[in-house]
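Worksheet: the structure to be examined is printed underneath.
As you look at this complex, bear in mind that one protein chain is not there, while each of the others sits in place.
Residue numbering begins at 1 within each chain, and the chains themselves are lettered A, B and C in the order written.
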Amino acid sequence: MGRIRPPEFHPAVVVIDMQNGFCARGGSYEKHGTYIGADINVYRKIIPNVKKIIDTCHELRIPIFYTQQVREASGIDLLTRLHRIIPKRRLEFVKIPACVRGTWDAEIIDELRPTKDDLIVVKRRDSAFQDTELELWLRSLGADTVILTGVDTCICVENSIREGFNRGYDVILVEDAVASSWPELHKATLMKVRGSFGMVLTTEQLIDMLHTTRRRASAFRLSMEYL
Amino acid sequence: MGRIRPPEFHPAVVVIDMQNGFCARGGSYEKHGTYIGADINVYRKIIPNVKKIIDTCHELRIPIFYTQQVREASGIDLLTRLHRIIPKRRLEFVKIPACVRGTWDAEIIDELRPTKDDLIVVKRRDSAFQDTELELWLRSLGADTVILTGVDTCICVENSIREGFNRGYDVILVEDAVASSWPELHKATLMKVRGSFGMVLTTEQLIDMLHTTRRRASAFRLSMEYL
Amino acid sequence: MGRIRPPEFHPAVVVIDMQNGFCARGGSYEKHGTYIGADINVYRKIIPNVKKIIDTCHELRIPIFYTQQVREASGIDLLTRLHRIIPKRRLEFVKIPACVRGTWDAEIIDELRPTKDDLIVVKRRDSAFQDTELELWLRSLGADTVILTGVDTCICVENSIREGFNRGYDVILVEDAVASSWPELHKATLMKVRGSFGMVLTTEQLIDMLHTTRRRASAFRLSMEYL
Partner (left out) sequence: MGRIRPPEFHPAVVVIDMQNGFCARGGSYEKHGTYIGADINVYRKIIPNVKKIIDTCHELRIPIFYTQQVREASGIDLLTRLHRIIPKRRLEFVKIPACVRGTWDAEIIDELRPTKDDLIVVKRRDSAFQDTELELWLRSLGADTVILTGVDTCICVENSIREGFNRGYDVILVEDAVASSWPELHKATLMKVRGSFGMVLTTEQLIDMLHTTRRRASAFRLSMEYL
């Protein structure tokens, strides 16, 4: 069993890249994503679970961070400005003008629209921690555990998990509130998190743990049986 | 095809964690690693390929960085000092006193012993970039491409790839010069690099590309057919 | 003299915190800043010089980054969330609700209003490099030299100089296009930059160097006589 320190914890939820460009009908991925293998139906399937988690967090006053992957209209931040080696699939992705800052495409999807108390983290690269204020804000809130939801499991979600863990944050991955267009890579991420980086829960297990422990104690407590 | 800019490139090789504790007969992993699923035979199988790459680099004057994962004897940098959530397997790993700074266990294995011109990067966490001088040194040398070898494919190698790519370095993964104790995760890393982060070559392809392009030109050139 | 490598250079201008809250009539500092010693007249005096530099950059196609120091209305990023030790003056500053994100106070002053080709870097702490995309963008543009203008010389400007220099960027401080409410600290920053971090030029010298070298060569060239 993996318990080390007293199990009170201070969670924050991070919702990765649930934006129109990636997940909405009429967004960039629905229009151009097939060619790169992106499957917005898989992405859209998790919306109800992410919604349940968000509602629970609002009720229990757990902070929520939404990441918003953007690119500039000018193209200054395209991967092609810095890289010579870009895999074909990723290069096709770069050609889709997805989630340009300031457009509808870049907005969080309607179903998960942030309230004014939620926090938006604009990011340019894969990890929610890279070149953003996320860590400073987690510290300001005293949060020590990040609960990961959103897309795509094997890219931006996994980068955020790896970087978060290595910076010292505890990590919970919600397996049915993250999605990937590549099922075998989705599975690989889950296996790696279970083996090396953190805890994998279902939406139901997460919500149950948050509600139950809050009810029984003044703080949230980890159920180490899930490790 | 993924070619973007003129294909001259400035490579550096990074050899991840090929230390006695992880890869040598008599090291910590051989003695205690079975319990956590570590397979040093898989790790040892890549030694000849890593050696070939190192020899080629010495011949062609390509810089080589060896990472050395260490922990302090005092335990100050153990994951258990910061984390409540640690997967069972990783927790067992923490209990093995592997690669304590200053011990034989932490040294690079004899077969790959660095020369005095090679560079050692001492690291404390998974990525070769985290809290180390690696990036400053890559810049000093004008290197723009990191060629990844070593262990374990799905943890320290993949973290270094993801962080390197996102910081703007081009990435080449040498598939038979990296190894993992978990074959399906090894495969997943390769698939992800091919789809999102860089180029995957065999040792033979890499050495051929370095030799051939050096011979034909004053600079190394990328063979974009591999993308 | 300090010349080391061929003197072609790729400059970018960084305009630090020239926002209504700090520099405009009717902004937070004019209304509440006297108490903390802020002197917006000193800040406003540099506006014509910063404008001249910006106009020159637009003409010569040198990229311009404007930093925008913001705080959240919710107070999540206040220093008081993280610090117990805050000097009285800085604590008074925290109490002034200056430059809240989304308000007029946080906007760049009218006199220096960015064009759509200029880049905005939203920052939360003193340095323009901390937790921002500035470095990624400098790399995308191939910029190797940052020319610093704006306010306050001894806090945000100096932090950006120190961090930029130590990350490997060359630094030029424009002495009459930066300003401080504390004259002796302004002087100390200049002395330190001259001794340890970079080059100090007047607006006239800078513009002359940019124009002259552009005219004589396809690239900008450093006049090492200024070192």
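Methods note: a residue touches a chain if its C-beta (ideal position, glycine included) is under 8 Å from a C-beta of that chain, and two chains touch if they have at least 3 such contacts.
Nothing here was measured: the structure is a model prediction, and the numbers come from that model.
Undergrad: The chain left out touches which of the shown chains?
TA: Over the full assembly, the chain not pictured touches A, B, C.
Undergrad: Given that one chain is not shown, which residue among C:60, C:76 or C:91 touches it?
TA: That would be C:91, which touches the missing chain.
Undergrad: Considering the entire assembly, which residues of chain C contact the chain that has been omitted?
TA: 1-5, 7, 9, 80, 82-91, 125-127, 130, 144-145, 154-155, 158-159, 162-163, 165-166, 168, 170-172, 182, 184-185, 188, 191-199, 222, 227
Undergrad: Which residue numbers on chain A touch the omitted chain?
TA: On the side of chain A, residues 136, 139, 168 touch the unshown chain.
Undergrad: Going by the touch rule given at the top, which residues of chain B touch the chain that is not shown?
TA: Residues 72, 74, 76-78, 81-82, 117, 119, 122, 124-125, 131-133, 135-137, 139-141 of chain B touch the chain that is not shown.
Just so we're on the same page, only the chains that are shown with their structure count from here on.
Undergrad: Which integer distance in Å separates the CA centroid of chain A from that of chain C?
TA: For chain A versus chain C, the centre distance works out to 34 Å.
Undergrad: Take the average of all CA coordinates in chain B, do the same for chain C, and state the distance between these two points in whole angstrom.
TA: Distance between chain centres: 39 Å.
Undergrad: Please report how many Å separate the Cα centroid of chain A from that of chain B, as a whole number.
TA: Their C-alpha centroids are separated by 27 Å.
Undergrad: Give me the residue numbers in chain A that touch at least two other chains, ranges are fine.
TA: Correct list: 82, 125.
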